[in-house]
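Only a single protein chain was left out; the remaining protein chains are all shown in position.
Chains: A and B, in written order; residue numbering restarts at 1 for each.
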Amino acid sequence: MSTSYRVDWRRRLTDRSMTVVVTGCFVAAMVPLVWLLGTVVTKGLARFDWTFFTSSMRGIVGDGGGALHAIWGTVLITAATVAISVPIGVATAIYLTEYGSGWLPRLIRFLVQVLTGLPSIVAGLFIYALVVILAGPGARSGVAGALALSLLMTPVVITSAEQMLRLVPTSVREAAIGLGAAKHAIVATIILPHAASGILAGVMLGVCRIIGETAPLLLVAGFTDAMNSSIFDSRMATLPVYIYSQWQNKGADLAAYDNRAWTAALVLIGLVLIFNLTSRLITHRFAPAAQGVGD
Amino acid sequence: MTDTTVTTAATPTVSSSRRLAIESMSAYYGDVQALADISLTIEPHTITAFIGPSGCGKSTLLRTINRMHETAPHAKVAGSIRLDGVDLYGANVDPVAVRRKIGMVFQRPNPFLTMSIRDNVLAGLKLQHRKVSKTHGDDITEMSLRAANLWDSVKDRLNKPGSSLSGGQQQRLCIARVIAVEPDVILMDEPCSALDPISTAAIEDLMINLRRDYTVVIVTHNMQQARRVSDRTAFFTVAGAGEPGRLIECGSTEQIFSHPVHQATADYVGGRFG
Partner (left out) sequence: MTTLAFTSTLSRPERATAATVRGAVAGAGLLVTVVLIGVGAFLAVAGWPGLTASSSELPLGASNFWALAAPLVFGSVWSAVLAVLIAVPAAVGVALYVTWFAPRAVAGFLAALVDVLAAVPSVVYGLWGLMALAPGLAPVYAWLGEHLGWFPLFAGQPSATGRTIATGALVLAIMIMPIIAAMCREVFQRTPRASIEAAQGLGATRWEVIRLAVLPFARGGIICGAMLGLGRALGETMAIAMVVSPAPFLIGFSVITSANPNTVAAFIAQVFPEAHDVEVSALIGLGLAMFLITFIVNACARRVARIYGEPR
């Protein structure tokens, strides 16, 4: 009786067909990505011109105009969001890992988990209701948008920063404790520098999440055709809301509005990808530093 | 277990090395008792070795001396440790202040990897918010690295990262880092267990020099090492898993290794144990 080293044909067939199915799944999942990026790039290039980046929509009906005001609004609101959520988020993460004990850290972790799943439009509603009380109905401003986005970004920053702070090896902490360092000095001199790149990568991913947010900004920052450089005063346009409104409030020249929306989408995807890739690069570049040799 | 008294006046050194009196010390991790009722005096300007099988609590006792033990989650202690009469566990004593007088060298070399050699030496001062001028910093760096027998091999690369050194050199850098903050007592938790024999010999020579200026306590699992470097030896043991560690006897190293009082000590130092 000869020994066969071949798996019987039925098992081999199953194996082959499942390979085809799984590979097919992956290819199918790539179809929308390629289709979407292809559409955005081809249609977006139509208005990817100097005017688009240098003018607003003030007084524009039909062709021409640009998204300078929306790009500027996105930059300002994103910067304000980072300025609010990063200090609070990192400080809270330090509290959770280095200082907290008892019920408060447990409560904070629970609430942060809850908030991580907060639908963005609900964040917008909350800030809207708050602004109505403080500034009267109908008030819209960039800072209100930044507050709503901070509600979405702070939990992300807390979670990722806490993870990074926990990665600092015990041996490094003990070295500092053994040298007679007070806790605040250890945090400032040893732990934060050690975790800085990881925290930065987390912040970048947080920015990725909020820079494309539309719904809350639609509610609380509103939309305008003109430049507005004050985040504290009146409506402020942003790129995502610009895309929505170009589609929503079309004038007679349909193509002009569609083209502007696609170009804005191209710019927005570009921004998101830049932040995403930078975050990956930081993680990749500094990953070895996260593990101490002395551990 | 009686200890002879050595007058501090007999030690004409710059640093004011002092006597440590451990009284009825017990230590816990949560509900697990790791140490039971240890009383022991550590004489100034001596090297005291803690020996005993794994789990006997010798490292835990070492970590209670500079109040590192309590940094572990749910760790507790009972008893007192006096440094020249001042209870380190007294009500108005800040553990951070204790650690400034009682430095610690760890099992594995743990230099700050992102800092240069010079910054590593000065890290303790920086962490203690002490202002150090450039020239003063240079002096402290040189003094500390010389005291740690490391100066000659690193003086040309003080700005290289601490991670560029070999394991033995890293451990000596860690000792220099402790010396720079001018402690009275230096605790060493198995400082050579991660090192090769040549580096170990270098650290042992260094310890013997350190005795001149500091009180040194070393935990070691290497009985030859205890015998080579220490003046006094304390032997600990543990009845079994989950039991607290106990001090069996403490005396001059010569006495512990040549004619121990207890049979358990004789078995352990004679290699008939564990």
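Everything below uses one rule, namely that a contact is a pair of C-beta atoms (placed from the backbone, for glycine too) under 8 Å apart; a residue touches a chain by one contact, two chains touch by 3 or more.
Owing to the predicted nature of the structure, the values given are computational and were not obtained by experimental measurement.
Within the full complex, the chain left out of the display is in contact with A, B.
From the options A:L36, A:A79 or A:A135, the residue with contact to the unseen chain in the full assembly is A:L36. Taking the complete complex into account, A:L107 is the one of A:L45, A:A79, A:L107 or A:A135 that touches the chain left out. Summarising the interface, chain B meets the missing chain with residues 8, 16, 18, 83-86, 90, 92-94, 96-98, 100-101, 128-129, 184. Remark: the residues of chain A touching the chain excluded from display are 7, 11-12, 14-15, 18-19, 21-26, 28-30, 32-33, 35-36, 39-40, 87-88, 91-92, 94-96, 98-100, 104-105, 107-108, 111-123, 125-126, 128-130, 132, 137, 151, 154, 158, 182-184, 187-188, 208, 211-215, 218-219, 222, 240, 243-244, 247, 258, 261-262, 265, 268-269, 272-273, 276, 280.
Methods note: only the chains that are shown with their structure count from here on.
For this pair, chain A with chain B, the centres built from the Cα atoms lie 49 Å apart. Interface residues of chain A, counted against chain B in their complex, comprise 171-172, 174-183, 185-186, 189-190, 193-194, 289, 292-295. Taken in their complex, chain B has these residues touching chain A: 66, 68, 71, 96-101, 103-106, 108-114, 123-124, 126-129, 163, 170, 174, 177-178, 181, 183.
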